[in-house]
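The complex is shown incomplete by one protein chain, all other protein chains being positioned as in the whole.
Letters are used for the chains, namely A and B, taken in the order the chains are written, and counting of residues starts over at 1 for each.
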Amino acid sequence: MTLHDITATRRGFLAGSGLVIGVAIAPKMLAAAPTGVQAGGDAALTPMNAFVKIGTDDTVTVLSKHIEFGQGPFTGLATLVAEELDADWGQMRALHSPTDNKVYANLSFGLQGTGGSSSIANAYEQMRKAGATARAMLVAAAAEEWGVPAAEITVEKGRIKHAASNRESGFGAFAERAARQTPPAEPRLKSPEDFVLIGTELPKLDTHGKTNGTAIFTLDITPDDLLIAVVAHPEHFGATVKSFDDAEARKVQGVVDVKQVPQGVAVYADNTFAALKGRDALSIEWDLSKAETRSSEELAADYVRLFREPGLEAANNGNVDEAFKAPGLQTVEAEIVFPFLAHAPMEPLDAVFIKAADGSVDIYNGAQFPGMDQTVAAQILGLDETKVRVNTQLAGGSFGRKAQFGSPYMQEAAAVYAASGANRPLKHMWTREDDIRGGYYRPMYAHRMRGAINAEGQITAWEQVIVGQSIMGKADLDETSVEGASNLPYAIPNLKVTSHNVPLVVPPLWWRSVGHTHTGFAVETFVDELFQKIGRDPVEGRLALLTEKPRHAGVLRKAAEMADWGGQVPEGRARGVAVVESFSSYVGQVVEVSVGPDGAPRVHKVWCAVDCGIAINPNVIKAQMEGGIGYGLGAVLFDAVTLGKGGRIIQSNFHDYRSIRINEMPDVEVEIIKSAEKPTGVGEPGVPPVGPAVANAWRSLTGAPVRQLPIVNIVSA
Amino acid sequence: MKFKLAFAGPALTGIAAACLFVTAGTALSPASVAQDANADARTLRPAASFQSIANEQERSVALFTEAGKVIQHPRCVNCHPATDRPLQGASMHPHQPPVFRGDGGMGLPGMQCTTCHSAENIPVVGQADTVKSIPGNPAWHLAPIEMAWEGKTLGQICQQIKDPARNGDMTMDELVEHMAHDELVGWGWNPGAGREPVPGTQAEFGELIRAWVDTGAACPAS
């Protein structure tokens, strides 16, 4: 591929973003754009409204209020706009919107934010209206220009036509005139049966730049005179700097300065390697007086002790205590301990700060709550919020890590920038170690389950106690600790779910599918054990208790049918099943597992059925199921962040916090249930079922229930 | 990064102290004590010192047993695996990322040893405190499968080493030369930062093997 080809490819992808110019005049061969992508796109584009811009070259740029980190909002939101605009898919582009908590609010949150698998669900009508409004304005402009009634004008695949006068135009020629039209108060939206783009497998808009290295992530922003900063963090949660010696660090060629910040000690350098080498040369004494010094093992023992204490009531249907006293019962009990999990997105946390001539600051980063980052950065930099522009960039994954209330990462990055004197552009970056040891984990949880089976083989009672940190920092019941358990889908007459919030200095955070990461596992493995006890088939048993839950039953039935459940299973393999609803989407999975050469589960195949309402883009939905399965499977098989004796964090990088790799990835087959329900999210719901399905298959294969995660630890112990 | 723990007393530096910390927790003993305790594991007895064993066969066995401190060390066994996958680290866990033997023990197409390993040990700067360097040597590769040592007793390894069908068709003289002077064998004494070297020196090891051969190359019973 030649320079010309690459530039042309970039131009195709980023047309109208302003970056093309950056490439054309870049001083070195093939160099990437040194500055980040300005949120909102090029001023040369004509805005139809807050979400849709049209270029003179007929391109339609959709401003995504949601961050694109692989879950597909660029493509999804553009599909919604293109559908109502009657655009051709080839003319669609997408960029991040500017930061504005009002204009670009997530309609489910009330402020700008990405999370909870909500991008499509909250923007479904909003983006269609944005497209329909723009269409109406283009039609009005064409009617005005051609002097014909608007009602006689048609739009199809990006062409505006007036058949009677045989006139035709693209969007670009009318963009400016259209922008001057009064937008319709209530644009007419298509009826779903008239959709031509929604529901089809459109190619994603961000694929090309992500295939040839030209997509710009925060880490790629390298303006002239850039300062790189890394921070030395403690290895204990809650530790603070007592004293440090930076003499050796300052001797490193390229190191510019060393400063203490609230989060640790920052090293500033002219290049990344110098910053890392300088940080390595620091000698720091940490104050552990307020640090967590218990090990994970000690924490688990403390958690388990709380099982016997009265907890916060999350569900209490029927009378569980009485039900367990009934004569002739069989009871089944299980205790399961879940470890801390790091999100470990491929791109560790980072941010770039560039001061403009007027003293205002552009921040480039991959935030899920850009408005919150803006507020926090403005406070720390001592600037009015209007002087801080947060430009959301493509992010190398997140899985929840970049959605933090109070923006603790931005607090660190902005403090580092402020301490530098803010005279040079600055990139603050975390290494993989900062990421794995940086906290904001999926918290540790301990579950205790009790089930009662009567003489007729019916499950009559279910009691579940959940102990762990409140992600929301609540003293009373935190729904995210019990979701999936307190609303148990199975028709069991007596149900009691309680929880205990454990205070801990290890900062907690949501991790792809939040509470369902542990409740899904606990519920779906335990119900499976109950069916085993009564000798019922796991699929039939579930279906019998899901008669009031047609969407659960629908995906379960579909997954079982795809897998030919009950049919022949290859020698040495076993199958497991699970069904979990999360974020209003329903996913059923059947997995086929054998014992691998290392004694750990080898997952060969996953059959996955998903019901997420109207399927906007089946291609993206399938990709999210495949990815969610891989992400969930890797965690269940391999991962734990462990506090060692004295509370020191053990793991630090991918050698001891293992990611699933291609040789461990099962074959995945996905089917989407046809539905007329409103669309719901797919970023997270693929994750929860895979873990319990694998554990169920493992139990059926080896006889051993999985009561502790990750599975590799119990099979090698 | 060097860390001093406010409650721990003596300053902790280096990997040995880090290991100590994991095992001994907060009740730390001075590093020198740990070194003394491990001194026997870090050194090799000179071949000459075995003269006190009168019976030549017993002496031969004793010499090989001493050499076994090198042969059965993770530095050596990790690349003499019993499967196609090398081992890694003091705990001898399967190599991460997963890599496999391939032609000549040099790895598979697209993932040869040289994808990560170089002609010398490469220090890793500013990353994991448990990954201080990437080991390397011009001849970096796995021993052939017939020379697998993983999971075998010293006696089994001894028999194998003497068997031309399982030692690369080496004469005993060639074997002595290999142990005493081969550069890749010598890597064991210079394994790079963060990795414990095999005990003694390659010269001492070579002398043990020479003396073992000269005393009839007797093997331990198990």
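Methods note: a residue touches a chain if its C-beta (ideal position, glycine included) is under 8 Å from a C-beta of that chain, and two chains touch if they have at least 3 such contacts.
Everything that follows uses one rule, which is that contacts and distances are computed from a predicted model.
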item	value
Record-based protein name (UniProt) of the chain missing from this complex, from "Molybdopterin synthase catalytic subunit", "Isoquinoline 1-oxidoreductase, alpha subunit", "SufE family protein" or "Sulfurtransferase"	"Isoquinoline 1-oxidoreductase, alpha subunit"
Hidden partner chain, touching residue among A:38, A:122, A:431 or A:494	A:431
Residue of B:62, B:77 or B:128 touching the missing chain in the full complex	B:128
Which residue of A:197, A:215 or A:522 touches the chain not shown here	A:215
Listed residues A:51, A:146, A:174 or A:631, member touching the removed chain	A:631
Options A:234, A:370 or A:396, residue touching the unrepresented chain	A:396
Contact set of chain B toward the excluded chain (per top definition)	96-100, 102, 108-112, 114-116, 118, 122-128, 131, 134
Residues of chain A (touch criterion as defined above) contacting the omitted chain	1-2, 6, 26, 28-32, 34, 69-72, 203-204, 206-217, 219-220, 222, 228, 253-254, 271-274, 276-277, 344-348, 394-399, 431-432, 619, 623, 626-631, 633-634, 653-655, 659-663, 665, 667-668
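Everything below uses one rule, namely that only the chains that are shown with their structure count from here on.
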item	value
Between chain A and chain B, centroid-to-centroid distance (C-alpha), Å	44
Footprint of chain A on chain B - complex, ascending	1-7, 21-22, 25-26, 83, 94, 96-98, 125-131
Partner chain B, residues of chain A touching it in the complex	230, 232, 235, 242, 273, 275-277, 279-280, 282-289, 431-433, 597-598, 644-646, 648, 650, 652-656, 658, 661, 663
